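For this depiction, one protein chain was excluded, whereas all remaining protein chains were kept in their positions.
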Amino acid sequence: MAKPDDVIRVPFLMKMEYRYALGAYASRFFQELKDHGRLIGIRCPECQRVYIPPRPVCGICFAETGDWVPVSNEGVLVGATVVRLPFIDPMTGERRPVPYGMGIIRLDGASTAMYHFVDETDDAKLKVGRRVKARIRANRQGNMRDIECFELVD
Amino acid sequence: MPKKVAIIGTGQTKHTARRTDVNIRELVNEAVTRALSDADVRLEEIDAIMIGNMEPFEGFMFPEHWSVEGWGGYLKPSVKFNTGGTVGTTTIAASYYYIAAGIYDTVLAIGFEKQSDGHTQTAITTVGDPVWERTMMAGAVGNFALMASTFIAEGGVTDEHAAKVAVKARHNGARNVNAHLQMPELKVDDVMKSELLSWPVRKLDMCPQSDGAVAVVLTADHLAKKRCPRPAWIRAVTTAHEQQYMGDSPKRLAVMRSQMVASRRLYKVVGITNPRKELDVAEIYEVASWAELAMYQNLGFCEPGEAGKLIDEGVTLMGGELPVNPSGGVLCTNPIGATAMIRVAEAALQVMGKAGAHQVPNVKTALATGYGGNAWTDAMILTASTN
Partner (left out) sequence: MTSGVAIVGVAQTRYEAAKDHLAYNELVYEVVAQLLRETGMKMADIQSQVTASQDMFDGKTISSMSVNEVVGGYLKSEAKVAADGLQAVLYGAARILSGSFEYTLITAHAKESESRRPAVTVSMFDPFTQRLLGLHDAISSGLQAQRYLHMSGLTAEDLAELSRRRHLDAKKNPLAQRAGDFSIQQIMESPHVAGPLREMMVSPSSDGACAVLLTGAEKASAFGRRAVWIAGMGNCTDAYWTERDLAAARALELAGATAYQAAGISDPARQLDVAEVSARCAHEEPLFAGALRLFDGDARKWMKEPWKGEGVAVNPSGGAITGNPTSVAGLTRLAEAYLQLSGQAGEHQVMGARTALAHAADGICGQGHSVVILRANSGN
């Protein structure tokens, strides 16, 4: 049986390139974000839930979604953590620098929550229940990075 | 008339951080050979093989095709599943349906993952939707920590409770010859002082990444009764999914809709009204100590807010009223393509009385759950009798 030193490992680097289509719902959302710096959600005509990300059908009612409605760029932290474990970011192939704050944010007017960065690295301050506000970039491209992060308010 | 289905044998590799001595074909072969031997079934008697694994972890599409002679699939019917963390239970569920349908009599189910061949955190980050989620993914740990924070905010649990769960798991793992992590000396203090990865998750609160494989032999009732002195009967199987995106269920650990619904469905089918009393053992898929606490509530072992009390009172320890994860659970062993199937194999070992040093006495009814994806749940109940 081979000893650990005897082992040959065959390295293989996979560069996986994809062109992901946004589709109609994401396009509408990001167009609004890019052009006006505003967030919108889509509403289920049956249960009235407002969804971000928007989607063709409400999975709970299985009803086609209807109106677009404005969603505040302020909300509350439903979850919060300061990430201290470094790992390789698959979007860049590089180690993401730590620490950085993250939150599960329930925006006022939305039924769903958004996972995003929060500009705070003190565990004592980054707490569930705090209110946050989106820091929307001045120079926007029409993607999720147009929201740079969230910041604690009050 | 649907056939009844039983597990008559299982086999696992000794799970570990890095199996540099085997490739995928050889790794899976170990588990398959052990399962066939345990079931006293020859490969010729296997009608079909169902296999589960997550390709992105090894960067290998159709790895089961490449490794076919290792798991006995040559010129046999086979199907491959890939559903994330739940893949192991999904594969068992499929085996169950095919046998219940009368299409196959005896099925070999396999789960495997060679995490060390690839980059686990990265492949987990690609679970995130590339348009909406991936940029903000924080790997398994960061995302998990976020979920755990929603749970702590509900009240009733502290880091000490989580640490007790972590200690329970590693002590149990020390009595499981196959477990990856075996830490019989671990103390609550060790866990609470371990490196803070992402509040509230500490290093010793998290599951490891493992290389490992598991195989299970399932068969129809007439054969199970003939071949096995104490089969583990699969009495009920269910799955419940979530909506598409991570944030769709904002408090998804504290209130795991899929788990609440799936478990109540199962209990109804088998007539359980008090799971804490009527289950003899549970092998649940807990990615971290915090997850296990939340699952006590979601699975109805206790009321919301009472999970801390459950571990404080020792209910889920070996020797308690409802031992949870006598195998050491995911906290000890986590080859993702195999992990959920290991829960089923371990639950089966308990029912069959073959769990050795980590056997819970007199197991008649066992619960096994799978977790993965966007807070998805698979669940099944195994019993010693067919009634």
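Of note:
Chains here go by letter, A and B, matching the order in which they are written, and residues are numbered from 1 within each.
We take it that contacts are C-beta pairs under 8 Å (C-beta built on N, C-alpha and C of every residue); 3 or more make two chains touch, one makes a residue touch a chain.
The structure displayed is predicted, hence computed values, not measured ones.
For the chain that is not shown, the touched chains among those present are A, B, taking the whole complex.
The chain that is not drawn here is touched, among residues B:R34, B:K80 or B:R227, by B:K80.
The hidden chain makes contact, of the residues B:T126, B:T158 or B:S194, with B:T126. Listed residues B:G156, B:G353 or B:G373: the one in touch with the omitted chain is B:G373. Only one of A:V7, A:V57 or A:V153 touches the absent chain when the whole complex is considered: A:V57. Interface residues of chain B with the unshown chain, by the touch rule above, are 1-2, 23, 48-49, 54-56, 59-62, 65-66, 68-69, 73-84, 90, 93-94, 96-98, 100-103, 123-124, 126-127, 129-131, 237-244, 257-258, 261, 372-374. On the side of chain A, the interface with the absent chain consists of residues 10, 12, 14-26, 55-57, 59-60, 62, 64, using the contact rule stated above.
In this text, only the chains that are shown with their structure count from here on.
Chain centres here are Cα averages; for chain A and chain B they lie 28 Å apart.
Those residues of chain B lying in contact with chain A across their complex are 20-21, 59, 119, 121-122, 125-126, 129-139, 141-143, 145-150, 152-153, 195-201, 243-248, 250-251.
Contacts from chain A toward chain B in the complex involve residues 1-2, 4, 7, 9, 12, 14, 18, 20, 22, 26, 51-53, 55, 59-60, 78-85, 87-91, 100, 102-104, 106, 112-117, 123, 128-129, 143-145.
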